[in-house]
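A protein chain is absent from this complex, but the other protein chains hold their places.
Chain naming follows the written order as A, B and C, and within any one chain the residues start at number 1.
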Amino acid sequence: MINKVVKNADEAVKDIPSGAVLMLGGFGLCGIPENSISALLKTGVKNLTCISNNAGVDDFGIGLMLKTHQVKKMISSYVGENAEFERQLLSGELEVDLIPQGTLAERVRAGGAGIPAFYTPAGYGTEVAEGKETREFDGKMYLLESWLRADFSLVKAWKGDTAGNLIFKGTARNFNPMMAAAGKITIAEVEELVPAGELDPNEIHTPGIYVQRIFKGVDYEKRIEQRTVTS
Amino acid sequence: MINKVVKNADEAVKDIPSGAVLMLGGFGLCGIPENSISALLKTGVKNLTCISNNAGVDDFGIGLMLKTHQVKKMISSYVGENAEFERQLLSGELEVDLIPQGTLAERVRAGGAGIPAFYTPAGYGTEVAEGKETREFDGKMYLLESWLRADFSLVKAWKGDTAGNLIFKGTARNFNPMMAAAGKITIAEVEELVPAGELDPNEIHTPGIYVQRIFKGVDYEKRIEQRTVTS
Amino acid sequence: MALDKIGIAKRIAQEVQDGMYINLGIGIPTLVANYIPEELNVVLQSENGLLGIGRFPTEEEVDADLINAGKQTITMRDGSVLFDSSESFGMIRGGHVDLTILGAMEVSENGDIANWKIPGKMVKGMGGAMDLVASAKNIIVAMQHTSRSGDSKLLKECSLPITGINCVRKIVTNLAVLEVQEEGGFLLLERAPGVTVDEIKEATAGKLIVNGDVPEMKIN
Partner (left out) sequence: MALDKIGIAKRIAQEVQDGMYINLGIGIPTLVANYIPEELNVVLQSENGLLGIGRFPTEEEVDADLINAGKQTITMRDGSVLFDSSESFGMIRGGHVDLTILGAMEVSENGDIANWKIPGKMVKGMGGAMDLVASAKNIIVAMQHTSRSGDSKLLKECSLPITGINCVRKIVTNLAVLEVQEEGGFLLLERAPGVTVDEIKEATAGKLIVNGDVPEMKIN
């Protein structure tokens, strides 16, 4: 099997240039590539376009990259509570493209799967439809939406093997598998890295063909946004 | 959890009417719904449109339904070696719609996922493109293809639970998951049926939401088309 | 007397039928889960990738890798399934979810809904709302009948940027249960206990249709 292992996050992200288009997996703070984000803070690349369902919080996730002014544009479905984000947006430092979550998921999936465009009903009749082609199928109206692809995709999995095969945990899967497929170079960080052959081929969520680099992440914080418990 | 269990194949297929559009999982004879096909031979429904990657062989799989003249039309990517199939086709008893395999897979996936149409490069410039809209994206030409949906989808899984969740085995997965999602009524037959809660939620290939009926199949033959061995 | 949030949730819970797959939005819709009768087998979908949302976890069970679409920590029920966002919205878009319950800022008499953006205020994004309203077969809106300033939220046309057109089927407010008619208009189905038809008329800016006697809701 092809070996995709790199030493660590610094090694994995070192050639990401300023101006690159990145995809970052995760929903809220769940399943985000914590190590790759930390490494990008150190390389200091600028003018990044970040495709990610959310933009983190002020002091975690993509929020950290906003603080260091490394992000030029966010493509997201929900940018949540993030004071620095709001400030940069209002001051014009940051561009934002808001996309319905299912359309975002499908556009990324299309990017990985070689489908340049597809029709979806989401957003028809709303401002999301402005400037987009519309069309009726079986009496219902749809919008034409195009694929999204990235120069680099940064994903986070639970287990991975040296061939780049990935297994996610719980709802930390979310956008990660589609983004893995839609990146020209996909960098996967995992909590547990095993030799090829140790994962059951029938239980793998992301085939290694989509992953160019894989490393074992360290010090996962896995911050929780809404800690809700029953007593 | 919602209980989807029905007694057996006869019970599962008894309301499939003549003229119905069916999807049948499988690639070659691998992962085909053997029990549901047997039950359909008994109900004797006619004029079926069968969407299936292949058409079985003379004495197995969909080939059995061809013998009984229950199939009006096949929508497939490869109809292989099947003398009765050829005879019916040449005599005009049977219609056939041949579709590139990836386009077939994606059209079925689109049917389940609510995408009425999408662009694919497969078949551009060939007779498959006749009468279809074409369009250029990033300097490459694509065809517009539409979704496929079925009145009933017949799928075969390895393990399933009472809530309709399915796990496939080996390459017997193939078209089964997409067809499960694209059927108005999806009938799943499984080799092993367990109570909801016994399958790991992270290892399920087809979520039970797509499955309306599930039963434990019997007497699987699992015929092999090309038995190739090393000594 | 007008219903409180729990009353609205309880009334909506009566719309739930055995065997349904349901997506609950944030806010009052989330509360509905607490009032679905035990004997009904239903499955709750979370669009971030889970079918079979369970109760909140105990302190010991808390798992950062298991949250709902509101980013709350949760547990899974027996028979749950995990999947990615593409599969999740395929499920929604493909019409496999039977019932969607969500909040709204405005609903128009032809079923348009506005619930994602207020001009002049910070825009947070539509999340999955546009996909849900454009796709679901059966959409029930849970909301207050009027805004805090007393303006009706049931309008002839939405004044806010809309989330989807022609999609809301039923509305449960603190005052009433209403059904959006094919040809337009809010058909008054039930009144909150003690609330009069006149009070509802007063609070409804869009076309209200009253056919004969309007029964009171039955809330336990």
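The rule is short, and it goes like this: a contact is a pair of C-beta atoms (placed from the backbone, for glycine too) under 8 Å apart; a residue touches a chain by one contact, two chains touch by 3 or more.
Since the structure is predicted, the reported quantities are computational estimates derived from the model, not experimental observations.
Taking every chain of the complex into account, the absent chain touches A, B. Of the listed positions B:63, B:123 or B:207, the one in contact with the omitted chain in the full complex is B:123. Looking at chain B, the residues touching the absent chain are 27-31, 53, 76-81, 86, 89-90, 96, 98, 100-106, 108-109, 120-128, 158, 168-178, 205, 222-231. Interface with the hidden chain, as seen from chain A, comprises residues 1-3, 109, 111-115, 161-163, 165, 181, 195-197, 201-202, 204, 207-210.
FYI, only the chains that are shown with their structure count from here on.
Across the two candidate interfaces, B-C and A-C, the one carrying more C-beta contacts is A-C.
With each centre defined as the average position of its C-alpha atoms, the distance from chain A to chain B rounds to 33 Å.
Each chain gets one centre point, the mean of its Cα atoms, and the points for chain A and chain C are 29 Å apart. Taken residue by residue, chain B touches two or more other chains at 113-115, 202, whereas all remaining positions touch fewer. Annotation for chain C: residues touching 2 or more other chains are 50, 82-83, 86, 89-90, 92-93, 135.
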